[in-house]
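The other protein chains are all here in position, but one chain of the complex has been omitted.
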Amino acid sequence: MFQIRIHGRGGQGVVTAAELLAVAAFDEGLFAQAFPSFGSERTGAPVVSYCRLDERPIRTREPVMVPDAIIVQDVTLVHQVDLFAGLAPTGYVIINTSRAVSDLGLEAELVGFTGRVETCPATEIALEHLGRPLPNAALLGGFAALTGQVRLDSITSAIRERFAGAVGDKNAAAALAAFDEVASRGGARAHAD
Amino acid sequence: MLTQIEGSKAIAEAVARCRPEVVCAYPISPQTHIIEAIGAMVKRGDLARCEFINVESEYAAMSVLIGSSAAGARSYTATASQGLLFMLEAVYSAAGLGLPIVMTLANRAIGAPINIWNDHSDAMAARDTGWIQLFAESNQEAVDLHIQAFKLAEALSVPVMVCMDGFILTHAVEGVDLLDADLVDRFLPPFEPRQLLDPANPVSIGAMVGPEAFEEVKVLAHLRLLDALEEIPRVAAEFEALSGRASGGLVSGYRLENAEVAVVAMGSVLGTLKDAVDARRELGERVGVLGVSTFRPFPEAAVTDALGHVERVVVLEKAFNPGGRGVLASDVALALAGRSVTSVIAGLGGRPITRASLERTVGRAVAGTLPAMSFLDLNDAEVAAERARVGASEGVAR
Partner (left out) sequence: MTRVPIRFYQVGSFAVGNRLLEDEDRTVQSDPQRTNSIDSGHRACQGCGEALGARYALDAAMRATNGQLAVVNATGCLEVFSTPYPETSWRIAWLHSLFGNAPAVATGVAAALRVKGRDVRVIGQAGDGGTVDIGFGALSGMFERNDDVLFICYDNEGYMNTGVQRSAATPPAARTATTDAVGPEPGNVFGQGKDLPRIAMAHDVGYVATATVADLHDLEAKVERAMSLRGARYLHILVPCPLGWGSASSDTINLARLAAESGIFPVFEAEHGVVTSVTPIRRRVRVEEYLKRQKRYAHLFGTQPRLEVIARLQALADANIARYGLVNDETTNATLED
């Protein structure tokens, strides 16, 4: 089982991102489960959603306690919430920022972590392709490049399935751009290196 | 067709395939996505011959369905929590009048303190209404139970409440196989009401009954509800023959073979519980799970049969009666008179029930160290501090 936790703020499509990821995995023949952290949070409040992917039916209903990957949709959450709680030591982290990982001051929070941390300027990509600062679709493209858990074309078809017409096309383009961005940087980088 | 779909939307699709004729609801979290989806289907014309009515309260929602069902229309609503309590008087009335209404209960805690998250307190508050209460373990089962619910309700002329965990199931996106409409049509014939408000054959429905007959009327309703203990497995078997899926029924056992300890539970926690039991089985412990799908009428014989050989029974449930014990635990203890039944209350107000905690609980049950009643993952220190602050006696009654 591969477990993903997505952190962001209300209004950034955090729940939608988990659902799109689940649909993309489902389209590849995996079992997938996506669910929100069930808050009544308003726009701008920190929110969390979860996604599980597996080759076997998924029975558990507990929140994702030990994520294999963490997607951070809003960099202002860094140092504000416990983003990396339970993170598998060899897992993945992708953070929405145009800055480099080394500029974020995460060393203390990621002690012992030997997995991969990558940043992705998803908001800038979204502004370019959508004209709106909605980073979720782009980050899914980056996630696909970073983890290889789902294919990019599954992500883009899930996006188009959810959002008809131009909106779907633009979000798919943002996912593609972010995928290329993360992949072009040599794809995954080991944080500990 | 297998679809990756949100639980609420899947329920809406399933209900639509049952061809409801009147749907009436008042919005409350976490039920909203269900009625939004059905309302949209009605407006788009996908649901032919269906009236979707927005009302001013849950009390009105159930009351509208009392009228529509009595006038011969297949009638559906969904609610949760405070909404169920607000309509409770009408919930009793629907059962008393023998109206086969189907309602989704997106299980949610009851305030005060106000809380929108999941537990089963709302369903327990409707325990004695005379409705059939079914609990779904997954969205697949919730979908299947809704289709069975209309058939059950109309066969027995008794209303049916399908309970599914709020947010945990209603808002989860996962794979669900939605039965094709023609299969549902084959399974569920058009509604033929037992009594009908009809000028061509005028009857008085809802007369006043005095002491000379009230007890008999109530016993007849009780017996009809007990009839459901035979009808439910029959409907589930027919559904399985049609869909190839075992969904619903009275109870379902998991790894109960030669089990010394069994955990009895309802709803979506069964999935996590099965994972926890698998882990404990790997340690060599003889443990199993009994899922209760039909809570009312309570399947006492089925529970006794399933747990006949089990020495120690733990009842894990998301509600309790304050000043007493677990509600399901009391039912199970009565069924298993003389056996050790311990009550574990978990997941109140949406507190996550983790596999790790469940594994610990099962371990304690095997070791025989589980108290008669306990609360999973309770912050004992906080409770003790508050008790001390207000000058209550030390310790927490457990």
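Think of it as A and B in the order they're written, each chain with its own count starting at 1.
In this text, a residue touches a chain if its C-beta (ideal position, glycine included) is under 8 Å from a C-beta of that chain, and two chains touch if they have at least 3 such contacts.
All figures in this text were calculated on a predicted structure; none of them were measured in a lab.
*Asks:* Just to confirm, in the complete assembly, which displayed chains does the hidden chain contact?
*Replies:* Contacts of the omitted chain with visible chains: B.
*Asks:* For the chain that's not shown, point to the residue among B:Met1, B:Ala112, B:Ala207 or B:Ala241 touching it.
*Replies:* B:Ala207
*Asks:* Taking the entire complex into account, which one of B:Glu89, B:Asp128, B:Glu215 or B:Glu386 touches the absent chain?
*Replies:* Result: among the candidates, B:Glu89 touches the missing chain.
*Asks:* Could you tell which one of B:Gln4, B:Ser29, B:Ser68 or B:Ser357 touches the chain left off the display?
*Replies:* B:Ser68
*Asks:* Since one chain isn't shown, list which residues of chain B touch it in the complete complex.
*Replies:* Against the left-out chain, chain B lists 21-22, 24, 49-51, 53-57, 59-61, 63-73, 75, 89-90, 93, 97, 197-199, 202-210, 213.
What we mean here is this: only the chains that are shown with their structure count from here on.
*Asks:* Where the centres are mean C-alpha positions, what is the separation of chain A from chain B, in Å?
*Replies:* A distance of 34 Å separates the two centres.
*Asks:* Spell out the part of chain B that touches chain A in their complex, as residue ranges.
*Replies:* 4, 6, 29-30, 116-118, 138, 165, 167-168, 171-175, 268-272, 274-275, 350, 352-356
*Asks:* Name, in rising order, each residue of chain A that touches chain B in their complex.
*Replies:* 15, 18-19, 22-23, 26-27, 31-36, 38, 40, 58-63, 65
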